[in-house]
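My structure is below; once you've seen it, I'll send some questions.
All protein chains but one are shown in place.
Up next is chain A:
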(Lines give C-alpha, C1' and ligand atoms only; values in the text may rest on other atoms or scores of the structure.)
Protein backbone atom coordinates (compact mmCIF):
# COMPACT_ATOMS: atom_id res chain seq x y z
CA UNK A 1 0.00 0.00 0.00
CA UNK A 2 2.68 2.49 0.99
CA UNK A 3 4.81 1.43 -1.96
CA UNK A 4 1.89 2.01 -4.29
CA UNK A 5 1.35 5.44 -2.78
CA UNK A 6 5.02 6.33 -3.10
CA UNK A 7 5.05 5.14 -6.70
CA UNK A 8 1.94 7.18 -7.40
CA UNK A 9 3.50 10.25 -5.83
CA UNK A 10 6.65 9.83 -7.90
CA UNK A 11 4.54 9.48 -11.03
CA UNK A 12 2.53 12.56 -10.15
CA UNK A 13 5.71 14.48 -9.48
CA UNK A 14 7.07 13.42 -12.86
CA UNK A 15 3.88 14.53 -14.56
CA UNK A 16 3.98 17.82 -12.70
CA UNK A 17 7.60 18.35 -13.67
CA UNK A 18 6.91 17.54 -17.31
CA UNK A 19 3.87 19.81 -17.46
CA UNK A 20 4.34 22.68 -15.02
CA UNK A 21 1.10 23.64 -13.29
CA UNK A 22 -0.04 27.18 -12.63
CA UNK A 23 2.04 27.27 -9.45
CA UNK A 24 5.49 26.27 -8.38
CA UNK A 25 6.12 23.08 -6.47
CA UNK A 26 8.99 24.18 -4.27
CA UNK A 27 8.79 27.72 -2.90
CA UNK A 28 6.24 30.45 -2.16
CA UNK A 29 3.61 27.80 -1.54
CA UNK A 30 0.08 28.79 -0.63
CA UNK A 31 -1.93 27.33 2.24
CA UNK A 32 -3.00 23.82 1.37
CA UNK A 33 -0.04 23.05 -0.89
CA UNK A 34 2.24 20.13 -0.12
CA UNK A 35 5.56 21.00 1.50
CA UNK A 36 8.59 19.45 3.16
CA UNK A 37 9.86 22.43 5.13
CA UNK A 38 8.33 25.60 6.52
CA UNK A 39 10.68 27.81 4.54
CA UNK A 40 8.80 26.78 1.41
CA UNK A 41 5.52 28.22 2.69
CA UNK A 42 4.36 31.80 2.48
CA UNK A 43 2.77 31.25 5.87
CA UNK A 44 6.06 29.83 7.25
CA UNK A 45 4.44 26.74 8.69
CA UNK A 46 4.55 23.28 7.15
CA UNK A 47 2.17 21.08 9.12
CA UNK A 48 1.40 17.35 9.15
CA UNK A 49 -0.83 15.23 11.36
CA UNK A 50 1.37 12.15 11.61
CA UNK A 51 5.07 11.59 11.16
CA UNK A 52 4.50 9.81 7.85
CA UNK A 53 1.50 11.91 6.77
CA UNK A 54 1.57 14.40 3.93
CA UNK A 55 2.51 17.88 5.11
CA UNK A 56 0.81 21.04 3.90
CA UNK A 57 1.37 24.76 4.29
CA UNK A 58 -0.90 26.06 7.04
CA UNK A 59 -1.62 29.37 8.71
CA UNK A 60 0.21 30.04 11.95
CA UNK A 61 -1.61 29.45 15.23
CA UNK A 62 -3.79 32.24 16.54
CA UNK A 63 -4.13 33.42 20.12
CA UNK A 64 -5.64 30.86 22.54
CA UNK A 65 -5.07 27.95 20.18
CA UNK A 66 -2.61 25.05 20.31
CA UNK A 67 0.92 25.59 19.08
CA UNK A 68 4.53 24.43 19.06
CA UNK A 69 7.61 26.52 19.62
CA UNK A 70 9.81 26.99 16.57
CA UNK A 71 12.20 24.10 15.95
CA UNK A 72 15.02 23.29 13.59
CA UNK A 73 13.01 20.47 12.03
CA UNK A 74 11.04 22.97 9.98
CA UNK A 75 7.92 20.81 10.04
CA UNK A 76 5.24 20.74 12.74
CA UNK A 77 2.31 18.87 14.17
CA UNK A 78 1.10 22.20 15.57
CA UNK A 79 2.11 25.47 13.96
CA UNK A 80 4.05 28.17 15.80
CA UNK A 81 2.22 31.32 16.89
CA UNK A 82 1.35 34.47 15.01
CA UNK A 83 3.22 37.73 15.66
CA UNK A 84 3.32 39.07 19.18
CA UNK A 85 2.36 35.71 20.69
CA UNK A 86 4.38 33.17 22.65
CA UNK A 87 3.81 29.44 22.78
CA UNK A 88 3.40 28.80 26.51
CA UNK A 89 3.50 25.24 27.72
CA UNK A 90 5.56 22.51 29.34
CA UNK A 91 8.86 21.71 27.69
CA UNK A 92 10.80 18.47 27.83
CA UNK A 93 13.82 16.99 26.11
CA UNK A 94 11.78 14.11 24.74
CA UNK A 95 9.18 16.63 23.55
CA UNK A 96 11.86 18.60 21.76
CA UNK A 97 13.15 15.46 20.06
CA UNK A 98 9.70 14.22 19.00
CA UNK A 99 8.44 17.74 18.19
CA UNK A 100 5.55 17.36 20.65
CA UNK A 101 6.21 20.28 22.99
CA UNK A 102 2.71 21.63 22.56
CA UNK A 103 1.40 24.75 24.24
CA UNK A 104 -1.10 27.57 23.91
CA UNK A 105 -0.48 30.85 22.08
CA UNK A 106 -0.59 33.71 24.52
CA UNK A 107 0.12 37.43 24.29
CA UNK A 108 3.82 37.93 24.97
CA UNK A 109 3.04 41.21 26.67
CA UNK A 110 0.47 39.65 28.95
CA UNK A 111 3.03 37.08 30.01
CA UNK A 112 5.32 39.83 31.23
CA UNK A 113 2.56 41.50 33.25
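Structure notes:
Keep in mind that, in the parts below, contacts are C-beta pairs under 8 Å (C-beta built on N, C-alpha and C of every residue); 3 or more make two chains touch, one makes a residue touch a chain; residues count from 1.
Quick note on the criterion: contacts and distances are computed from a predicted model.
Here one chain is missing from view; checked against "Cell division cycle protein 20-like", "Pancreatic triacylglycerol lipase", "Ras-related protein Rab-8A" or "BING4 C-terminal domain-containing protein", UniProt names that protein "Pancreatic triacylglycerol lipase". Within the set A:33, A:66 or A:88, the residue that contacts the chain not displayed is A:33. Along chain A, the points of touch with the absent chain fall at residues 8-9, 12-13, 15-16, 19, 21-25, 29-34, 54, 56, 59, 62-64, 82-85, 107-109.
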